[in-house]
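With one protein chain held back, the other chains of the complex are shown just where they sit.
Order of writing sets the chain letters: A, B and C. Residues in each chain are counted from 1.
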Amino acid sequence: MNYLWRSDNADTDEDIMRFLAGDDVVLDRELLPYDIAATTAHAEGLARIGIFNDAELEQVSQALQAIAEDFASGALVLDQRFEDGHSALESWLCERVGDLGARIHTGRSRNDQVLVATRLYLRDALDHLVHLCRLSAETCLQQAGQYRGVPMAGYTHLQRAVVSTVEVWFAGYAEAFIDDAMIARATREWINANPLGTAAGFGVNLDLDREYTTEALGFDRLQLNPAYTQNSRGKFEIQALTALSQALLDVRRLAWDLSLFTTAEFGSVTLPEAYTTGSSIMPNKRNPDVVELLRAACATVDGAITEINSVLSLPGGYHRDLQATKGPTLRAFHRGLAALGLLPALLSEVRFDHDKLREAIEPAMYATDRAIELAAKGVAFRDAYHEVKKSVTDGETRTPEDSIAARISAGAAGNPRLDILQQRLAALK
Amino acid sequence: MNYLWRSDNADTDEDIMRFLAGDDVVLDRELLPYDIAATTAHAEGLARIGIFNDAELEQVSQALQAIAEDFASGALVLDQRFEDGHSALESWLCERVGDLGARIHTGRSRNDQVLVATRLYLRDALDHLVHLCRLSAETCLQQAGQYRGVPMAGYTHLQRAVVSTVEVWFAGYAEAFIDDAMIARATREWINANPLGTAAGFGVNLDLDREYTTEALGFDRLQLNPAYTQNSRGKFEIQALTALSQALLDVRRLAWDLSLFTTAEFGSVTLPEAYTTGSSIMPNKRNPDVVELLRAACATVDGAITEINSVLSLPGGYHRDLQATKGPTLRAFHRGLAALGLLPALLSEVRFDHDKLREAIEPAMYATDRAIELAAKGVAFRDAYHEVKKSVTDGETRTPEDSIAARISAGAAGNPRLDILQQRLAALK
Amino acid sequence: MNYLWRSDNADTDEDIMRFLAGDDVVLDRELLPYDIAATTAHAEGLARIGIFNDAELEQVSQALQAIAEDFASGALVLDQRFEDGHSALESWLCERVGDLGARIHTGRSRNDQVLVATRLYLRDALDHLVHLCRLSAETCLQQAGQYRGVPMAGYTHLQRAVVSTVEVWFAGYAEAFIDDAMIARATREWINANPLGTAAGFGVNLDLDREYTTEALGFDRLQLNPAYTQNSRGKFEIQALTALSQALLDVRRLAWDLSLFTTAEFGSVTLPEAYTTGSSIMPNKRNPDVVELLRAACATVDGAITEINSVLSLPGGYHRDLQATKGPTLRAFHRGLAALGLLPALLSEVRFDHDKLREAIEPAMYATDRAIELAAKGVAFRDAYHEVKKSVTDGETRTPEDSIAARISAGAAGNPRLDILQQRLAALK
Partner (left out) sequence: MNYLWRSDNADTDEDIMRFLAGDDVVLDRELLPYDIAATTAHAEGLARIGIFNDAELEQVSQALQAIAEDFASGALVLDQRFEDGHSALESWLCERVGDLGARIHTGRSRNDQVLVATRLYLRDALDHLVHLCRLSAETCLQQAGQYRGVPMAGYTHLQRAVVSTVEVWFAGYAEAFIDDAMIARATREWINANPLGTAAGFGVNLDLDREYTTEALGFDRLQLNPAYTQNSRGKFEIQALTALSQALLDVRRLAWDLSLFTTAEFGSVTLPEAYTTGSSIMPNKRNPDVVELLRAACATVDGAITEINSVLSLPGGYHRDLQATKGPTLRAFHRGLAALGLLPALLSEVRFDHDKLREAIEPAMYATDRAIELAAKGVAFRDAYHEVKKSVTDGETRTPEDSIAARISAGAAGNPRLDILQQRLAALK
């Protein structure tokens, strides 16, 4: 293996080296494209202060682009021969442009190099998160429209409570995913600050044009202070992961609903066969495995946040511990975004069974309506409540449709105001 | 005890009742003022649809205000006689305005009642968080100015690395707390949605004027869908707690620094005596207990987030499990804001010892400067690095001040750009 | 307030003092009886090396016993006037036996004082945990006997899978709680080591008879090394909390089952009314709140473990951060044991509905039986599986009882071997 910081050929203990490297080269496969983009901007910045002339910059930039293409195509492979992606990149660059490659690390450290690559990765991941939340919200709104006014039992404590509609059920998840997209976007704006140019936490004795790289890489602001850039490692990751967890909390709840609704006992929802699997021993089974793994996806993010938090109890400045924030971040985004990616198709293909839904609606579920009607007529609500409680269904003749039609407060089954959600969704574009 | 939902005097098992109540009445002491505010708006909303006439509304509103005052003064005490704060409020109201009190629950459920009170609480807590982060940032910037250009050793891996300044150290935390205020504010905007009027998750058969209560309570938008309002319980809490944890992650790191700097070995910082305590057995000790408990404050939030996350694995709709999100939220904000509240005074009173700081600066700490100088003169950085490594201090004559002055990339010791941070801070007002 | 370590009357900042104290005096109410027991043993130990003569020891011991009684009766109250329980105890002792009380701290520090009190508390808590797990296991076995051979649908993925029995369901939880009692007992043995006599982490220059206090307090071994005793703070708490979480993981799963089985859709279980509550708005509801809060109890322990873990990232020796391990430990045991305490009565009172259970059994649930029968006759299982899959119910005439009777592998419905569980349970006594 080839180490940037080693000038001799001293023997090394391979166990130690393996422990130090951890999964870095594997994880860095996700970061490399971002590292290349940031390295290109860094090279341009170096050219602006005379470290490269125009021809040299051209050579370096082209080599970096070629490396990006070769990496994407598989011609270049990031594997255990390298300490990490940063070393590999410098090494590949030197192979292609010789001495120019050896100049690329001027004015930067692996510390700001990994920070800027990770920041770009997180930004992309959050953009993708926003996109997927919007897609899910859109699908939910379409389905809400499809199931306009279709009655279903509403539950609290898993007990039948009040008549609701499939429309309200879908619209609820639409609003959830809209909110998720909103916080993901706000998080994306917050993290979009440029750490490049702060080196190992102390800046450098060069007049690096940090405003230039900020603009070139599409950052909204400079992450100014070099001590802070180091101290922020893990911090931005936690915030990004929390945005991811917001969406996955909703996925989990939705998956729970589907898991229940697809039981024989509830029996109100059918999943497309592609989302179910068989059993290795029970010939009779079709299991909603996809839904269950969607439900579990949130746990990966919970674990990642705990792991990073546990690492971060450190004094200021860089410590190698911070390497351990990379694995949980990448793993959680990988799994979480994969889960969210399956959702729009799944949501558009679930089928609610109108008849089965109606079977679950019982007369006692109008009791709240009755109590509120009495209240509206002037009976104190607490008295109305006890009055109705005495005989919850006596003489009740209303239908589910009656109950729904009367539920007119904004957002409720009789007045779901999908238009408001459509507007919010449109505003996110 | 008096239960809203009980019409008879059935025997109850006191163990069960105690388990059900948990710490609710104690926790609800923090929520009660918000519950009163939301109840007032709800009463106004009921008046708009004829449930109260003007005179009745006046009576109810005055009674609610009087209850708020009596609660604040201690004349009314929320204790184990009540199931929770909501029951207590309805009961106190009935004592004062009789039958009008029994009408207050028209069109709402404890489900949206606790949601709206919690939302108002979180909004206030986040406002306070923004305020405290701004105060800490301000203090850090003042101190950065006080210690302009004062050299201190910069560390990575807790090893002496490169010359830095006390100014950069303070400015780093200033930028951190500015970022913390930014994300706290973004979170505050995100959560500022009105759940009142969605009752138990199904809306009601009344034409509640939800736009009115939204405006009256200062919300930015309606939390529209009644299914979603229930499903969002815990979700907004986690996001708010994460904003708090961002600030406390920085407090933890800062406390770690102070904990190290106040050791005899580093010896570069002195704390005011009020922030230290003695030992019960060792007469010679003064211990930085406050700093250590500031460091520990983050853990309370980590624990709270894990606890809430663990509760939230549930299908849609209200479940009593959700009650268990209240304790960790209130405890974590209570402790976290208390920690942050101590910080500005502490930061303004810590003293750095110029001489002691200078003692820690060694000639080898200029090695990076030298390598970069060579690189600026055209030596490939990787060669310059190995050249300098051969003899890190040979013939080195530069002073800490030289090293600092040359560190001119934006944010670095020679060009800290406090003005940029001042502007960002001002923009937060 | 009165501080052990303060000799003057210097002004103190009350905010700081409140932050330092945290909830200590409230939390210490649980620890005080253990502190008194350990202090009594410490006094006896001091007498053995001449710090107290026999008469003095008698006085001190009687005073300590009287304090214990007065504290239990409420005559003495631990409140905000004291910094913590340790200070209160020394102060109360001095009030009663004057100068003898001022000698009690000879050879100890609050560091080993809180360690030994916490250790005794944890030991008691684990004993109680063992006891409650055994009670639940016992109840489950009784109920298994009551429901011998009663068929119920067995589920995987919440889908109907194979015929099982209520007996197997109860016996499964019996075995779970037996395992929980086993690990709680092993944990109790592991933590039962005496830290008293190690002072602030350095031992003392007295010939303390640590073997004596070890025996007097019922410890199994000396926690020998004074550096380790300090470093073990939080460590033993985490292990004890994990034992608690094992039981609560089973409570959570059991509560989930009951939550499902009591839905209208499954409808197979009825809870006693005392375990359900009403709604503040819906007159028709009876909700299984107790079951839901039992399900949530595990989260408190999860949160506590995360919180303590987050605190414990520290170098060796005592740090004030460690105070922050106390709150989560006590809160989690308080809540967790309360939850477990409700379980035996609840388990003995749930009622399974034989008819409703039988309705859920479908012919397709014999498919696995059929495939295995074919396999037993020599058809390769993989072929038998595909054979049966073609037509899962063709010509099937077996009854649930047939299927159960044939399930004869040890532990299965036809051969549940409750005797083995009875033996394990008896061995735990």
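Here, a residue touches a chain if its C-beta (ideal position, glycine included) is under 8 Å from a C-beta of that chain, and two chains touch if they have at least 3 such contacts.
What you see is a predicted model, and the numbers here were worked out from it, not measured in a lab.
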Missing chain: touched chains present in the view
A, B, C
Give the residue, chosen from C:Thr139, C:Gln239 or C:Thr329, that touches the chain omitted from the document.
C:Gln239
Of A:Arg110, A:Arg382 or A:Arg407, the residue that touches the missing chain is A:Arg110
Can you work out which residue in A:Ser73, A:Ser280 or A:Thr397 touches the chain that's missing from view?
A:Ser280
Determine and list the chain A residues touching the chain excluded from the picture.
3-6, 10, 12-13, 15-16, 18-20, 22, 86, 105, 108-111, 199-200, 273-275, 277-282, 287-290, 292-293, 295-296, 298-300, 302-304, 306-308, 310-311, 319-321, 323-324, 328, 335, 338-339, 341-342
For chain C, which residues reach the chain that was dropped from this view?
4, 7, 51, 90, 94, 99-100, 102-107, 111, 154-158, 161-164, 168-169, 171-176, 179, 182-183, 186-187, 189-190, 193, 197-208, 210-211, 222-228, 230-232, 234-235, 238-239, 242, 245-246, 249-250, 252-254, 256-257, 259-260, 295, 298, 302, 305-306, 309, 312-320, 368-369, 372-373, 375-376, 380-383, 385-386, 389-390, 403, 406-417, 420-421
Please output the residues of chain B touching the missing chain, sorted low to high.
156-162, 259-260, 262-267, 279, 281-289, 292, 306, 309-310, 313, 360, 362, 364-365, 367-368, 370-371, 385-386, 388-389, 392
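Just so we're on the same page, only the chains that are shown with their structure count from here on.
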Cα superposition angle of chain A on its copy chain C, in degrees to the nearest 5:
180
Can you name the chain that lies farthest from chain C, using the mean of each chain's Cα atoms as its centre?
A
Once you find the CA centre of chain B and the CA centre of chain C, what distance in Å lies between them?
31
Where chain A and chain C are represented by their mean Cα positions, the distance between them in whole Å
35
If you average the CA atoms of chain A and of chain B, how many Å lie between those two points?
23
Among all residues of chain B, which ones touch two or more of the remaining chains?
4, 105, 111, 199-200, 295, 298, 302, 306, 319-320
